[in-house]
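Sharing a structure here in structure tokens format.
With one protein chain removed, the remaining protein chains of the complex are shown where they sit.
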Amino acid sequence: MDGLGERVLSGPALWYLNRGTGVVLLVLYTLVVVLGIAGVARRPGVRRLPQFAVQGLHRSLAGLATGLLLAHIVTAVVDTYVDIRWWDALVPFGGLYRPLYLAAGALAVDLLIAVILTSLAKRRLSDRAWRLVHLAAYPSWAASLVHTVGIGTDVTTPWLRWILVGCVATVAAATVARLVRGRVVAEQA
Amino acid sequence: MVGMSHIGAIPSADQVEIRAGARLLASAAYPGSGSELATHRRTWPDPRIGGPSGRLSADVLVEQARAIGLAGRGGAGFPFATKLAAAASSARLLRRPVVVVNAAEGEPASAKDFALALTAPHLVLDGAAVAAYALRCTEIHIVMPRERPAVRDAFELAVAQRREAGERLSWQLTETGPGFVAGQARAVIEALSGRPGLPVTAWQPEAMSGLKGRPTLLSNAETWAQVGALAGLGVDGYRQLGTPREPGTTLLSLSASDDRVEVVEVAYGTPWADVLGGDARRPALVGGYHGTWAAAGALSSLAVSRADMRDAGLTLGAGVVVVPAPDECPVAVTAAVTAYLAGESAGRCGPCFNGLPALAAEVGALARCNTGASYSRIAELAGIVTGRGACAHPDGTARLVRSMVTVFDDEVAAHLGGVCRVAESSSRPPSTAGARDD
Partner (left out) sequence: MTDSNEVGVLRVDWPACMGRGVCAEVLPEIITLDEWGYPVIAGGGAVSAELRDLAREAVTSCPHAALKLLPPRR
């Protein structure tokens, strides 16, 4: 049994799991961010998906992604092939394996924790405070992109490159759309 | 009447006529005497010493205010005793109350607080000082309108004299910005907190939690003058004027037939016919721009009395009375006032900044005898804006419009049919009120 355990821990299984969760996380968090941006009201009457549904989807996907994130971190730490300690997931310096890109991942996690905690305690915070911290989702997502580009082994493959482009494009488009819509709404008022 | 082009215009100092009165405005008979502390003290006792009952504790002041039924003079007529009691019981050792004298007088047709500042500033400040001593606090704010600079000069001088005389209260003077809603209680507290002077939602009355979360006893300048008079005269002395049910006097701002405003002091129970003379038989807007219309002749059978007015479906408000000229159609006047009020929305609450302009447009169309005007749409809009805002601005505007519809149903019906009877009978062209953007 020990032999099997050792082989699992040093073999490629955990590595594949880590890379797999990493890619899925990239897409998932991009979706979460886009859903968060897209929650702005359109003019009354022009509604496709109800806002509370978009909100609910945003929250559910974020929860799912966080669970996957834990798996992503655990597989990286437990894998004996690379020297990643458990605190490397939180502390953005002093890492041994590709320290810059590992740090980007840690930064993404740190910011995410702030977002999650404030959202759980939303009722107790002022609207402005909650909103300010929630904006940290943007740099968190950007840091996760940097992390992917540098630490991943798949980044040289075309399919991951297309995924990365797609993620950036959708978030950029959603942001521009919201800014434009925001100005229209403000002018109407 | 204050001509329709003057709706919204703050009267300048020379447009205001202050008539000497029996109590608050007594010193108007001797111009300058009320502003001089030494002269003032010949009639009114120093709050540090007190009147017949000596220095008043909070409990005693509450009791006395209740005994005379002292109602706020800012428009809402809220019982002062209740506010004072709330502030007193919300006070803590390290959370001292704050007293605020609201002389902002955002209502353009009102000039009574202006009159008090010029003729009896010390009586106003005496009242505030009495409350501060009763609440055992020292911080008193005076809020003054930037658009009536004479008020600021008057209170600055008065405060300087009091400091010289050794009064150890912390008087802080603040000017409000322009605007109808700038005098609203929460808007004032916002201005005192260094934020824009506009209304915000209040989850607790400011007497319990106001400026910086402290119990804030905010009252109109005339209310404070009445408190000063009560403290100086005692309950029995105070009851010498007015009626047994409504003791005391009240200040009224009467808009005369040109663009002048007359400020008079009237004992409760005085018939309107004595106050307005022949004008009491004409239709009149009572209670200011958020008030209600009195039909022709309605006032001549009534007295200046909160209860009387309430029973007749009218509201005394802050004592503003506007009597349109005979050739001025009340529908047109209402349209002009509504358009002004719509422009004075703070722009913070959706139902208000959307609903009031829509309402003003409808009433304006009605005033112009536009047959496309819809009575049901007016009623609908008045209903939509009521109770859906951080302050009572939309409610007051809706009240004005509803009262026009009720009191002048004949005129409204004529306008819906495309005819303005007042314009016809005076051979004037129908009103263009509300047709211009401003």
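Letters A and B mark the chains as written, and numbering starts fresh at 1 in each.
Please note the rule applied: a contact is a pair of C-beta atoms (placed from the backbone, for glycine too) under 8 Å apart; a residue touches a chain by one contact, two chains touch by 3 or more.
Worth saying up front: this structure is predicted, and the values here are computed from it rather than measured.
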Hidden partner chain, touching residue among B:V60, B:V200 or B:A273: B:V200
Which of B:A207, B:C349 or B:A423 contacts the chain that the document leaves out: B:C349
Options B:L157, B:L173, B:A325 or B:I384, residue touching the unrepresented chain: B:I384
Positions on subunit A where the hidden chain makes contact: 39-41, 44, 50-52, 55, 122-123, 126-127, 130
Sites on subunit B contacted by the missing partner chain, in the whole complex: 199-201, 203, 348-352, 354-355, 384, 388-390
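Here is the rule we go by: only the chains that are shown with their structure count from here on.
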Distance from subunit B to subunit A - Cα centre to Cα centre, in angstrom: 57
